[in-house]
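With one protein chain withheld, the remaining protein chains of the complex are depicted in position.
Labels run A and B following the written order; every chain starts at residue 1.
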Amino acid sequence: MNSSDPSYYFSTRNLATIAVLSALGGVLSTFVGYLGLLLNSAIGTPFGAGQFLSGLHVFWIILATGITRKPGAATATGFLKGFVEFFTGSTHGLVIVFVSLIQGIIVDIGLSAFRHRDSLPVYSIVGGFAAASNVLVFQLLFFSGTPGLFIMLLVILAFCSGIIFAGYFGHATTSLVITSNILRSLPNGATSRSKSLSPWKRLGPYKLSAIVFLITIAFGTSLYAVFVWRPVIDPLSCEVVGQVSQPYRFSYIAFTEHEITIEAELIGSVTYVPPQNYTGIPLSVILAEAQPLTFAETLQVLSSDGFSAPFSIDEVLDDSEIILIVDNGLRLVAKNYHGSYWVQKVVSLVIT
Amino acid sequence: MKTRTSSFGYLQRDSFVHRLNPLTKFLVLILVAILTVTLVSVLTAIAIFCFILLGFYGAGIRLRYALGRLLRLLAFIILIAVVQILFTPYGSILFYLIPTLAPGFGPFLPITTMGITNALNLVFRLINIVLVSALFVATTDPSRFAASLTQLRIPYRYGYTLVLALRLVPLFDDESNTVQAAQRARGIPIDRGIIRSFMRRIRYTFIPLIFSALGRVDALTLAMDGRGFGFAKTRTFLSYPKFTAKDWGIAITSIFVTVFSLWYFLFIMPLPQLI
Partner (left out) sequence: MSSPSQTTLRGRPPALEINNLEYTYEGSKKAALTDIQLKIQPGEFIVIAGPSGSGKSTFARSVAGFIPHEYNGTFQGSVKINDQDTRTLSVRDIARNVSLIQQDPDSQLVTLKVLNEVAFGPENFQVPPDEIRTQLEWALNTITASNLRSRSTHSLSGGEKQKVVISSFLAIRAPILIFDEPTARLDPPTTLGVVNTLHQLNRSGITILVVEHRIQPFLTVASRIILLNEGQIHFDGTPDQLQKTPQTLTGLGVVLHPSVLTQPEPQSMSVAPKSTLLDVFNLTYSYPRVEEFAPSLPALKDVTFSVQPGEIIAIMGANGSGKSTLLLHLMGLLHPDTGFIQLNGENLLKQPVSKLAQKVGIIFQNPLHQLFTQTVWEEVLLASEHLKIPEPNVARDRAEELLEVLGLSNYRDQSPFSLSLGEQRRLTIASILLHHPQLLLLDEPFIGQDYRNVHQIMRLQQQAAENGAAILLATHDASIVKSYCHRLLFLYAGQLLIDAPVQQGLDYMKNLGDSAYRLELNKLEVEQVG
């Protein structure tokens, strides 16, 4: 019976607010999805236009943070809203928890970069980034290799949506909620909040640097996501590296004009394949493209399983009957060589 | 007899899968998702797909339940496939979508073997994630899931925040319908002028619901604190899902299978990309 009362970071009131807003956000995500479909059909695109509403998902996270004013509330709301959508049968399943959690984390990180100033520009920028993140998550998971331009367009669309719905709408709703007496008990300091809705001119150098920082991070992330990260690497490609003046990644599709067909017979220690036709690209062409340096002597053809076979550069350059063909990845067909030189799953050509 | 569609995807049954500890199922869900995302190959995707089908069979849940979800994602699935097929410039060219129209003009948009493989891979990835999620949701009572979170040493106050959110879902579902009805009753058309009235519709739906929902926070807080919520850092439970031998077995097996698959397919034997 003694007064044990532990103190908690999130009060019960905070938790109730977070639960209420996550639940409502989860319930209304169906409505938002439906509006997205309407928008698509109104504009006449089968998809994409719905991204214009992606800020409406971040809206709840911003609102919960604006009301509770506690770092971490955004992450909690994002996570919880994701789970609510998951359990109510979101078609995207577990992915939605991931997407929503990331949005929450971005809002929390963004707001702490701005020292939790609850002004409209801060909410807008943070909301923009959080909304745009969903495009990148979906790109990573389902749209690898999509031209960067399209992704950038969608990112920009989602970013704008975040500014409008998460930032502007979120900020306005937070003010509306706090000025009405619906919450009765207000957190300390909530009553003395700034009233101005557009304090752009009060942007200090600190804030500007924070903006630049965030923009750089986001730009870098999207560049990386779009151009570097390829969860599905073209298996019909291999790197050409070493003592060459133009190291590059050979891609079969880019060389199809050089395709030739040869007849060859595979004589290995165990395997034997009678003479048959193989179509592929001569190794000489592939190497010539890289311009081997004059003192280069050896070519190592490496397989993905670690196997390698050595060739003489000069012989290869003169021999038009050593070709790379498409067969379960790239495979070497070396007509006048022993079967052990017919390397499978070629991943790299190293010139030394 | 009309039956209202439930707010949750949970389907009450008495099956082997239903009886498993929610945490076991959640672990399997996460592991399957990890494998689905990391192993990019049509063969492994089909293997995972078969495993999920086995789960549906074991849970006594008809695949139709999940197919509905996939159908709603049809546009998305097609989008994924189209993007891969059009924008994968690798692999042998099967044919061109646009043939040579004039000398020096065309052909355009090659359809390649790699494009089709990539499309298959990513569509399978989506289908597998959606199906395994649907299986989890259909077989897991959300309140049991939330109760089991405390077994992960997650403080019970957070677990109960999830319970509270889920408890409010059916209530807000009803309120959302009421608000939409109230809009129509006030002569606000919902079926015309889509673009023009877009922002207004959002505001008219969001604002009343937000205020009515936030109006509950005060009462909820008093109702929770008034029943000792947070009295101590830990609490007792009337009952919570137990870990049985089956749970341990499944958890350990699935961790082993996952680690082995990742190790084998990523480091030992790279996966074939083509079928």
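Throughout what follows, a contact is a pair of C-beta atoms (placed from the backbone, for glycine too) under 8 Å apart; a residue touches a chain by one contact, two chains touch by 3 or more.
Note that this is a predicted model, so its numbers are computed, not measured.
Among B:50, B:154, B:188 or B:255, only B:188 touches the chain left out of the display.
For the options B:43, B:63 or B:171, the residue in contact with the chain missing from this view is B:171. Touching the missing chain, out of B:124, B:160 or B:265, is residue B:160. Where chain B meets the missing chain, the touching residues are 1-4, 6-7, 12, 142-143, 147, 160, 163-164, 166-167, 170-171, 175, 178-179, 181-191, 203-204, 207-209, 211-212, 215-216, 219-232, 234-239. Take chain A: the residues that touch the chain left off the picture are 1, 3-5, 13, 176, 179-182, 184-186, 188, 191.
Everything below uses one rule, namely that only the chains that are shown with their structure count from here on.
Annotation: 19 Å between the Cα-based centres of chain A and chain B. Those residues of chain A lying in contact with chain B across their complex are 4-6, 8, 10-13, 15-24, 26-28, 31, 35, 38-39, 42, 46-47, 56, 59, 63, 67, 76, 80, 83-84, 86-89, 91-95, 141-147, 165, 169, 173, 176-177, 180, 182-185, 231-232, 234-237, 251-254, 256, 304-305, 326, 328-329, 345. Those residues of chain B that touch chain A in the shared complex are 7-10, 29-30, 33, 37, 40, 69-70, 72-73, 75-76, 78-80, 83-84, 87-93, 110, 112-114, 118, 121-122, 125-126, 129-134, 136-137, 142, 145, 157-158, 160-162, 164-166, 168-169, 172-173, 176, 194-195, 198, 201-203, 205-207, 209-211, 213-218, 220-221, 224-225, 229-233, 268-270, 272-274.
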